[in-house]
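The complex appears here without one of its protein chains, the remainder shown in place.
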Amino acid sequence: MIPVNAIIKEVIKETPTISTLKFDIKPDAIPGQFVMVWIRGVDEIPMALSHPNGITVQNVGDASETLSNMEPGDSIGLRGPFGNGFELSGQRIMIIAGGVGAAPLLPLAHQLRLKGTKISILLGAKTSKELLFEEQFSRSGEINVATDDGSKGYHGVITGLMDTYDLNSFDMFYVCGPEMMMRAVLDMLHTNSLESISQFSLHRYFKCGIGVCGSCTIDPSGLRVCKDGPVFCGNILLNSELGKYHRDVTGKKIMF
Amino acid sequence: MIPVNAIIKEVIKETPTISTLKFDIKPDAIPGQFVMVWIRGVDEIPMALSHPNGITVQNVGDASETLSNMEPGDSIGLRGPFGNGFELSGQRIMIIAGGVGAAPLLPLAHQLRLKGTKISILLGAKTSKELLFEEQFSRSGEINVATDDGSKGYHGVITGLMDTYDLNSFDMFYVCGPEMMMRAVLDMLHTNSLESISQFSLHRYFKCGIGVCGSCTIDPSGLRVCKDGPVFCGNILLNSELGKYHRDVTGKKIMF
Amino acid sequence: MTYPELSIELTGLEMNNPTILAAGILGTTGASLKRIASAGAGAVVTKSIGAIPEQGHPNPSLVALECGLLNAMGLPNPSYKEFNDELMTAKEGDIPVIVSIFGSCCEEFCEIIEGLEGADAFELNLSCPHSQQYGAAVGTDPVLVEKITRAAKTTASVPIWVKLTPNVTDIVTIGEAASRGGADAVVAINTIRGMAIDIYSGYPILGNLYGGLSGAAIRPVAVKCIHDLYRALDIPVIGVGGVSRWQDAVEMMMAGASAVQIGSAIYDNFTVFSEINEAFLTYLISRDLIIDDIIGLAHRRVEQ
Partner (left out) sequence: MTYPELSIELTGLEMNNPTILAAGILGTTGASLKRIASAGAGAVVTKSIGAIPEQGHPNPSLVALECGLLNAMGLPNPSYKEFNDELMTAKEGDIPVIVSIFGSCCEEFCEIIEGLEGADAFELNLSCPHSQQYGAAVGTDPVLVEKITRAAKTTASVPIWVKLTPNVTDIVTIGEAASRGGADAVVAINTIRGMAIDIYSGYPILGNLYGGLSGAAIRPVAVKCIHDLYRALDIPVIGVGGVSRWQDAVEMMMAGASAVQIGSAIYDNFTVFSEINEAFLTYLISRDLIIDDIIGLAHRRVEQ
């Protein structure tokens, strides 16, 4: 599959560093799947679908900056949707989102809500202005926020917020956020023997995005984040490289 | 499509020069379609399917001789079925078969019979021993034979036999046989203004068999015998090269 | 139908549209070429014609694979003497008829050119991958390519196109040789050497044992060759190899093709010429583009 053309219809500034781009096509995706976004002449990068017809981009470098600065009428190339996506299950579930990690979790919350699932959302960010999709999430369930600087909600990391819940009353945990936050959440779930009812959406360096090149594989399973993931069950990740190291574009291990 | 392997199950000597080979596979064909028969190490030649799982070969040269001498257990490669095949229509139809031209007409007679069509068969050959499928045809309708040497039935060419029928009482004519016989039949039908309710199965030199190379095209329409044919309506053939010339393997015109 | 938006001038030939029948596909007879003209081609190239009659290779001479066609026709042709009649008939189609010719030396090419007066242009087949002494046998040697092109150009009063083989380390070297020899255009690409084996018996499937791969399988290879030739040469590049949809034609033009030839796609779709032209017209009109905007666009994008 070669990239399909998508024309930007709308750009929504979500936070000082994060924007949502809506385009003229709706890839037929399930929550948690991603697209490879080709910014012509610049780069191609993976992005979760945060909306049926949209992505939500944090400006962290070259490609994401060019994307963030796009205007309606500009166009990009899209390959996908790729990856496994979340498995929708559970009656009483918890969504744990950190930073731009909220992106793949928003369509998940919408779909679970439609199924009548009871949802608790824990939303974290560095500071209150960077909280992503707070309003949208709150329409799908009960929401609780945490900020590193205490500018809103719980002051501290998201695992602190988790402590205020009876985790055993949930039957599925959906998690996406910065690597160290995901590791902390996983460890906490593990302490409660809950890792096997959790799903984590991972980030690794993608080149092909379709399971061929091997740049995104994780240790020790050798699973491909782009094809076997990006969503993995917590028990697969427990003894994995998650939170220890990842590999850079050359394949070299980089410690967190 | 590359050749599929077919194992010869049975060899039936039909006449001194003609044999039927039955194989272990049944190409999904309609009457009048052909297969490209690959005699490995020798040649690949077109052959009508005379049976759901068989062809009927006249020994006229290298490849057909090797084929004729095959025994059960031997194998060939088959590509196909190819070509348009006969259009099955008519309530009261005439089948006109000359020599090995009876091959594509036999499954046609069977199928029309099943539809309850009233069938007259005119079967011609050089001599009585070379009459092909006489018994099989007689099960599908009324049959009348002609031999060049008068050794059986009508003494003379098949158009002589046609003269003994009220051609206007038929609503479709199906014809296959030597080129000059088909031309004579076409002319006779034309005299009676019946060429537009006739179907002729043609022979031309085939290389690709799938409508790409152009070696089998006929004048002046440029139609491909292998793909647009081998069956053509009489009115398309009326002002064609039929009976005048054909082209050899180099593409050179050869007069009949 | 003629649309001004699709009309082009190519090496002096006026064409209704930029799609051309490729050599060796349905190009045996004049009637067949006329039929392709009616089907909407902007021009037709005949089967490759030589100095003496050739039977070609034994059958099987063409098979369809999952991806593309594999053929070893072996240049069957009745010689130029017999072909004059067909050429006259083909010209009734009222579109340019380019005669593809092959030979083993300059003299042979010139003899054929002189013997086929009606041709609107000649395409020198220096690229057939499965013929012993013709085609790619000469087409891989830049010195020969230049020499033959020059001889043909001197003899002919009509444009000379030179068809290139991709079965070389560097196609640009060969294209440059053709250009130096005075070619009016290069045509890229001929088929890629390939082979298929029957796993039931172990026999190579083609009568000639191996042949040339064409169709969708080779399009990316053709696009790359066209791209490189466009950058290096000042004469038009005519694209061929795996075009079956309008998108493919646009892609080739963006790589640098002034027009595209279509061969194998006929296998699935006889109406491929008119379909491509209609969709291409819609593409141009809806984007307010003219053909020249897209020819070589990929090069301009990268320079930006």
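Note that the chains are named A, B and C in the order they appear, and that numbering of residues resets to 1 at the start of each chain.
Everything that follows uses one rule, which is that a contact is a pair of C-beta atoms (placed from the backbone, for glycine too) under 8 Å apart; a residue touches a chain by one contact, two chains touch by 3 or more.
Since the structure is predicted, the reported quantities are computational estimates derived from the model, not experimental observations.
Asks: Would you indicate which residue among C:21, C:90, C:106 or C:218 is in contact with the undisplayed chain?
Replies: Among C:21, C:90, C:106 or C:218, only C:218 touches the chain that is not shown.
Asks: Across the whole complex, list the residues on subunit C that are touched by the chain not included here.
Replies: 65-68, 70, 140, 167-169, 192-197, 199, 201-204, 209-210, 213, 216-221, 223-224, 227, 247, 250-251, 254-255, 294, 297-298, 300-302
Asks: List the residues of subunit A that touch the chain left out of this view.
Replies: Residues of subunit A in contact with the hidden chain: 1-3, 5, 36, 38, 40-41, 43-45, 75, 77, 79, 206-215, 217-224, 247-253.
Keep this in mind: only the chains that are shown with their structure count from here on.
Asks: Let me check something: if the centre of a chain is the mean of its CA atoms, which chain is farthest from subunit C?
Replies: The most distant chain relative to subunit C turns out to be A.
Asks: Please find which chain has its CA centre nearest to the centre of all protein CA atoms in view.
Replies: Of the chains present, the most centrally placed is C.
Asks: Quick one: subunit A and subunit C, Cα centre-to-centre, how many Å?
Replies: Inter-chain centre distance comes to 51 Å.
Asks: Report the inter-centroid distance (CA atoms only) between subunit A and subunit B in whole Å.
Replies: The answer is 67 Å.
Asks: For subunit B, give me the residues that contact two or more of the other chains.
Replies: none
Asks: Provide the list of subunit C residues touching at least two other chains, using ranges where the numbers run on.
Replies: If we look for residues of subunit C contacting two or more partner chains, we find none.
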